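All protein chains of the complex are present and in place, except for one that has been dropped.
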Amino acid sequence: MTKTITDVICPFCGTLCDDVEVVVSDDGKKLLEVANACVIGTEKFLHSQAADRVTRPRMHQEDGTWKEVSYDDAVEYTAQMLAKAKKPLMYGWSSTNCEAQSVGNEIAEISRACCDNTAAVCHGTTLIAVQDIGLPTCTLGEVKNRADRVIFWGCNPAHAHPRHMSRYSIFPRGFFTGKGQMSRKLIVVDPRVTDTAKMADVHLQLEQGKDYELLNALRVAFKGEWLPDVVAGIPAEKIREAADMMKSGRFGIIFFGMGVTQSLSKNHNIDEAIAVTKDLNEYTKFSIMPMRGHYNVTGSGEVFAWQFGFPYSVDLTRGFARYNPGDTSSIDLLTRGEVDAMFTIGSDPGAHFPISAVKPIANMPSVCIDPHLTPTSGVSKLHVPVAFNGVETGGNCYRMDNVPIDCRKVVEPPEGMLTDEQFLIKVRDRLKQLKGAA
Amino acid sequence: MSEYIIKNGHVFDPVQGIKGDKKDISIKDGKIVDKVGSGAKVIDASGKTVMAGAVEIHAHIAGPKVNLGRIYRPEDKLFSCTPTKGMERMGGGASIPTTFKTGYEYAKMGYTTAMEAAMPPMFSRHVHEEIRDTPIIDEGAFPVFGNNWFVLEYLKNQEIENTAAYIAWMLRVTKGYAVKVVNPGGTEAWAWGLNCLTVNDPVPYFDITPAEIVSGLIDANEYLGLPHSMHIHPNNLGNPGCYETTLDTLKLAEGKKAKNKFGRDSVMHLTHSQFHSYKGTNWGDFESGAKEVTDYVNKNKNITIDTGNVTLDETTTMTADGPFEHHLTGLNHLKWANCDVELETAAGVVPYIYSPSISVCAIQWAIGLEIPLMMKDPMRCYITTDHPNAGPFTRYPRVIKWLMSKKARDTQINAFKHKDKVLSQTSIGSLDKELSLYELAQMTRAGPAKTLGLGAMCGGLKPGMDADVAVYNFNPDKPVADPDDIEKAFSRCAAVFKSGVQVVSNGEIIATGHKRTLWVNAKVNDNPQVIRDINEKFIKYYSMTQANYEALGHHFVPNPFALEVDATTQV
Partner (left out) sequence: MAKDITLNLISGRTIQQGVAIEGGKEKPLYRTACGIIELDTSDFKKLGVWKNSNVKVTSDYGSVIVKAIETTQGPHPGVGFIPMGPWANSVVNPDTYSTGMPTFKGTPVKVEVAMNEPILLGIELVQKQCGVKSA
């Protein structure tokens, strides 16, 4: 016999869909089917059951092979590594729950580490902009119920947040948006004709890297002032058409992503996008929201902030928290050769950092906590697989609009496997002994 | 060590009417007791002031807008970091301290209970995570109801019983404590960029007025018999002339009687009254409306207020009054954050500098002090800074200094650039009253505890109550040489006990105890209509499922303390 678990939260992206249904075997050990999730979420749930899964920690040997070790050995290596390091970096945190993040913070404080999350390669520049100019935003249900103008700027939800448009932003029939898609106008700004752009009422196919100019031109267009014939490859008439479309709405939302956070102007792009939103509030109601990538990068930012005061790139090496992106941020720390121990969890810098920042990881004591085999685990000295958060253990996560949702456990982890939180608690306790702390 | 005796201190306890007598306070197993054995640990309180632990009735210390303030103000951490030290976790933040620092700072000043003033229900998990990470002090959180779609629809049809059932459901699923109302109706209007500035402005689409919302929520609150009264931040906050909207709001309590089993006498708590007591028509002729507001509250005994004192600091404003924050950024051009929350509420955050060189800020400071000095019943007027809106809670000792010393007030007035305007636009110069320690205890302990419905548990030193005790290095028998000594004495306690555990000694944290999350479990008759309405709105309009909204597992509220309310016997 089987049982169906409803209201399951998908632990992949910042959309944090919570209407997934999972069919499991009666004994709670086998996950059989997934319904309502997108193809990526479905793969995540089903792959957790893969037969070739690594279920025990393993240490990389000189000859390139891996030797299985016990969790206790792994705890000892990790605690010793952190205790001895002068400037350890504890990176990732985005694919695990807030309870684990909190224990991680204790460890970072005891070992005086630098800690950082995947905002470093995602919306870190957004956070810098928000710290300069602020953030008029809303929850996703406000978009569902009120938005009649939706802009996707430098993001491609059709690929990166597949159910976003059907759950929140384009298709739903909300309280004041009973006509669903027909209640809304969609503007997409992207240098490619993406699958999202193909659905747009207006696609501004700008020159890549010229988002700042176009955003600035919109602000000029709102005021009806003079514009050059072409800005960022877009003719002035099209810019004015988009500006008028935005002003004429009664509730608008700009969703934005890596197209503006990662291109050359970085935080300045976001600053200008937020300024566009602020300007629009002189005429109508407008909000802006970053499309957060990992399902709990937002949570990591929240936990860092309420415990240390800063959302990412936090340096605890002096016994109190300091923050200075570019100085205390992971990629810069690694490329400047300042890190002497690498602790990775809930992320894959090996795959997602530029290679020059990955090379140092291979040359220092390193631990990678991840249920998967990844490029990071491939260059770390110790790989500690753990239970899949959101599948084999529950825990609180924060959606891209900062709404907290408690993920569920739907199956048992493989026999004898620990969760992130359990492993981290052991590391913390051993570290306290080594440091002689209270 | 579970037995203590605090010997020889000057005790100020309004619950028992003790006005400074030298008495011993005995503690055993977490409670105040009549006496303890000879093995009890002795705390020498000779020459010191002893009061119950203070009760913070309104502060923004846990939740999404508080954290948004932390995230977007890294500069708030400059010069205010405290390192890891002994058992204290590191901390930072001057106007928005991190959670560990919040707990330590409150405890060091002798506070043992605090209420998070506004919890957006959809974010209750976040609020409880931060409460859990705030050491030592017991906390509760007030969910907001004044812009909630269910409430707007039920009260439009005057369905008090349905409103009460919905409130009971909401308190249970969010582990909330009270009915909080912020800018009623206006924050729903703000989702369209609009506002309600008087009690009669109808809410767009829902077509109900703030007056109807407030009146209905008072009735629902008394129908349930909740421990605390309806707690309100009225419309039109912060605008010259707003005192009229405040009086219109206060009048809604006329004729209403408190009904509850917790000793509460009031039906309306007006919060941060300083921000709601402005006369004048613009910032030029801006003047104090403190007299008008306190005259009314003095006469109408079913109302309580808290002050919302301006402390003349750089701080961060944050409130569910979203449109007000947009208005404020238009005035001071500092960075503005906003978040509209589906079906429920909104929040805004804007930094603010209360500069003593600006006449408006100086007048605000004066109004915040006029109010408690003009209130006749200290059991109905409580000291707050609406932290962090009018100033950080860490300034309470300074506020106490100003209230207890006319000399300190005069020193500040003389330092104002626009002293003349402060004196002409307010009556602060002519108020000679100096708060006594007994009145202070009423305004910071016994009064707020009673109005929160916690009067049997805390706010006093009567045997049987929780052993929440604060000992200050302040000798009531010695004349005050320098008013700054008052501020110093109230900044760092000689000793603090929370639920019978000594948590502070000589101004340092020595233990963190087992803080509790206070919440209200109200039982009502089965109400199939409300259940169905809730189900329907989750399916159609919320962006998360009902099952996930209701999931508030043990790890969020590790040590809950529920006040039980039985409203099922209502007809």
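Order of writing sets the chain letters: A and B. Residues in each chain are counted from 1.
Everything that follows uses one rule, which is that a contact is a pair of C-beta atoms (placed from the backbone, for glycine too) under 8 Å apart; a residue touches a chain by one contact, two chains touch by 3 or more.
Just so it is clear, the model here is predicted, and its values are computed rather than measured.
Put simply, the missing chain touches A once the whole complex is considered. Taking the complete complex into account, A:Gly64 is the one of A:Gly64, A:Gly178 or A:Gly416 that touches the chain left out. Among the residues A:Arg219, A:Lys266 or A:Lys435, only A:Lys266 touches the chain that is left out of the figure. The missing chain, though absent from the display, is touched by one residue of A:Leu31, A:Ala85 or A:Val121; that residue is A:Val121.
Note that of A:Tyr71, A:Phe286 or A:Phe353, the residue touching the chain absent from this view is A:Phe353. From the set A:Glu241, A:Asp332 or A:Asp429, the residue in touch with the chain omitted from the display is A:Asp332, counting the whole complex. Interface note: of A:Pro191, A:Gly252 or A:Gly346, the residue touching the hidden chain in the full complex is A:Pro191.
Annotation for subunit A: contacts to the undisplayed chain at residues 12-13, 38-40, 43-44, 47, 50, 52, 60, 62-66, 120-121, 124-125, 128, 156, 158-160, 162, 191-195, 197, 205, 208-209, 258-259, 261-264, 266-267, 293, 313, 325-327, 329-332, 335, 348, 350-359, 361-363, 372-375, 377-379.
By definition in this document, only the chains that are shown with their structure count from here on.
One simple way to say how far apart two chains are is to compare their mean CA positions; for subunit A and subunit B this gives 35 Å.
Contact residues on subunit A toward subunit B in their complex (touch as defined above): 6-7, 9, 18-19, 98-99, 102, 109, 127, 130-142, 144-146, 167-168, 174-176, 250-251, 278, 281, 284-285, 287, 301-303, 305-311, 316, 318-323, 394, 396, 398, 402-406, 438.
Of all the residues in subunit B, the ones that touch subunit A in their complex are 64, 66-68, 70-74, 76-77, 81-84, 86-87, 89-93, 98-100, 122-123, 125-126, 129-130, 133, 149, 191-193, 205, 326, 329, 335-343, 346, 349-350, 540-545, 547-548, 551-553, 555-556.
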